[in-house]
Every structure is written in C-alpha cells, then in structure tokens.
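Take this structure, written in structure tokens, and hold onto it; I'll ask about it next.
Only one protein chain is missing from this complex, and each of the others stays in its spot.
And then subunit A:
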Amino acid sequence: FCTLSQFFGKWGSLAMAVNYGTRSLTQLAELPELHQMLRQTCRDYAEKELAPVAGQLDKNHTFPAKQVRELGAMGVMAVEVPESLGGAGMDYLAYSLAVEELSRGCASTGVIVSVNNSLYLGPVLAFGTEEQKQQWISPFTTGEKVGCFALSEPGNGSDAGAASTLARQEGDEWVLNGTKAWITNCWDASAAVVFATTDKSLKHKGISAFLVPMPHPGLSLGKKEDKLGIRASSTANLILEDCRIPLGNLLGQRGMGFKIGMQTLDSGRIGIASQALGIAQAALDCAADYAHKRTAFGAPIARLQAIQFKLADMAVALESARLLTWKAAMLRDAKKPYSKAAAMAKLAASEAATFVSHQAIQVLGGMGYVTDMPAERHYRDARITEIYEGTSEIQRLVIANQVLKEYQQ
C-alpha cells in the first residue's frame, strides 16, 4: 500500500514530472520553478506596462506596437519556437501562462500574442519546410513583425470546410482569389496563413494552406471593424484579387489545408482559453478589491453574503477553467491527444470570462458601468472569447464527438 505522498515523493522534483510527460497532480497544484518565474515576469510586465495603458489603447483602437516589440525581446511572441529559429524554446504550458498574465493586463495584447504564437507560427512550425521556417518564422519572433491566420470568410465561419476562396496554379505561381473575414492582426501583420480551395470536387479535402507576405500586390485589406471589445487589436477582411505567390509558398501538401486549419485551431483554443482566464482574473481582482472598499449599510459590501456568494462562484468558475486549460496544455506538451481537453478548456474559460465579468459589473454597481473602472472593458473584452477560434457551440460538438467516441457501440 503506497500513500499518495509516497507516490509523488518517488517522482522527486516537479521538474522531473514535466520531463516524464505525465499528468502529475502536483504539477496542477503547483507549477515548476521555471514556469513560476515565467509567470512572474509576465505578470510584472502586464502590471507595469499593459494595465496602465490598456484603457487608452482600447479607447483609441491603437495597436500596442511598442509593447509588442518589448514582448518580442522577452521571447513571448514565439514561446514554443526553438531557440535556433529565434524563439524562447519553452513549452505550451509556459505559453498558456504567458498569455493569461498578459491578458490580465490588456486583453487586446493577449490576443495579439496568442494569434502570432498559435495561429501563425504554430502551423509554419508544424508543417513548414526548413526553408519556409527560416523565411517565415525567424523575422516573426522579435515583435517587429506579426502574422495572422485567414480561414473564416464572409460566407463561412463555423462551416470551415466550405472555403470559397480559390487558388489555382498558373505556371510557377499560385493565384488566389476570394475574401477572408474577421482576420485578427491583419492591419498590423507582415504575413498571413491563408486557406483556399485548390480542388473544389474534393470538398474539405481540397483545401490548401498558403503563406502570403503582407503587403502584396493583389492583397488588400477591408475596413477595420469597429468592435465591442479587444479594440487595440485590428480585425478586418482580407481581399485577394489575383494575388500571385510563388509555388514554394504552399504550406504542407496540397489538400492538407483543412487538417492544418483544424490542428492549428486545436492549439489556438488553449491560447484563447488562456486569454479568457486573464480577462476573468482581472475582472475578479477588480470586483474583490471594490468589495473591500465600498461601504453600504454601514460596512464594506464584502461582508454581505450576496456579494460573497458571487465572488465564490466567480472564483470557482475561474479556477476550474484554469485547471482545464493547464491540463490541455500539459497533454499537448506530452504529445498526447488533447482535442477534447482543449475544447473543454476553451468552452469553460470563455464562459467563465463572460460570467465573471458580468458579475464583476454587478458587484461594482453603477461604477461598473462607467469607463472610470476597468470592469466595463473586461465585460466587452470577454464576449468575443465565446465566439472566435471556434464558437461555444462548435466546442460542444467537438466535446460531444469525443465523449461519444469513448462509448462507441
């Protein structure tokens, strides 16, 4: 008979648990030192450099170029990219922690970091040739350049298999035609991963992925969307009109596009879950702090059970979503299947973000409704997390699919 503490004692340091790639309960309870240091440095940066300007960035829809460069210098714009290509060479759990802490300061900066890491560098790292990695990864690790991911179209978001953007081969070039919608970072990006149909008859197996530099002849950008939240991050349409790119810009193999897209989104889900956690944490911080200070009926409102119950529910929603997110990241790091975990993480975290930020405004009362306090910004920022990189409905389908597979008759 072996007690739990004896069992974990055998594994020695937490660092060893990481190397074994096992889902260690102790790792879920307390992070390894490396990750704690990373979390602290990102938290310090967010508190000092992001939180003070987040309101202004949001109000003026300003891309945080200076902060992105500083984050690039810290290695945060390319967490998983190996050092040989200019990245930080850390794991996905580290990346998740970084995005959460940065999003706690500024949700827009969080998504800019997440899209660059997961949606742009991710597929190139996973499917690119050595040459492509040199050309399309190294310049995008420093924060000087960011990339974007163009899958959605005006006619299809959730219905990704119905890509109507077309790519045809003409001599030694690909020619792309079509419109992509809702592209995060596009006004500030220097490259895009674009998905287009190369063989319409093969339906979703006829989609391919392409690397397109920006700006480029034949590529133009639609107007910047005027969004409810994450306003410092630019979102717009990408319009391709006889956009010609070299044959070597095909990412992976012809027809692999859907697979690349779905695999990339699986990872990206963990990034967005992390962003949602950061927003929820910021909202909870705001509400709890206010509850201590605001007095009503002769005492701080923190003494009232109605407020206490809200804070408890907020804390539980946040912490459970965080553990799901860490688990998904750890599974991915251990090269185990993580689709279900990632979908659960994104679903839980995004719904936690909207719930927590909603309740935070309630705790703040009138003060929650005005721009003097950040609660209203967290509420607006949170909403998108339930929509992009796979709507909550899609997440439910993914999860149900996985669950039913486990019980296959």
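Following the convention adopted for this analysis, a residue touches a chain if its C-beta (ideal position, glycine included) is under 8 Å from a C-beta of that chain, and two chains touch if they have at least 3 such contacts; residues count from 1.
The working rule: contacts and distances are computed from a predicted model.
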* Asked: Between "AP-1 complex subunit gamma", "Importin subunit alpha", "Chloride channel protein" or "Electron transfer flavoprotein subunit beta", which matches the UniProt record of the unshown chain?
  -> "Electron transfer flavoprotein subunit beta"
* Structure fact -> By the document's definition of touch, the residue of A:M74, A:L221 or A:M367 touching the omitted chain is A:M74
* Touching the absent chain in the whole complex: find that residue among A:A94, A:A160, A:L240 or A:I272. => A:A94
* **Positions on subunit A where the hidden chain makes contact** => 33-34, 37-38, 40-41, 44-45, 70, 73-76, 79, 83, 88-90, 94, 98
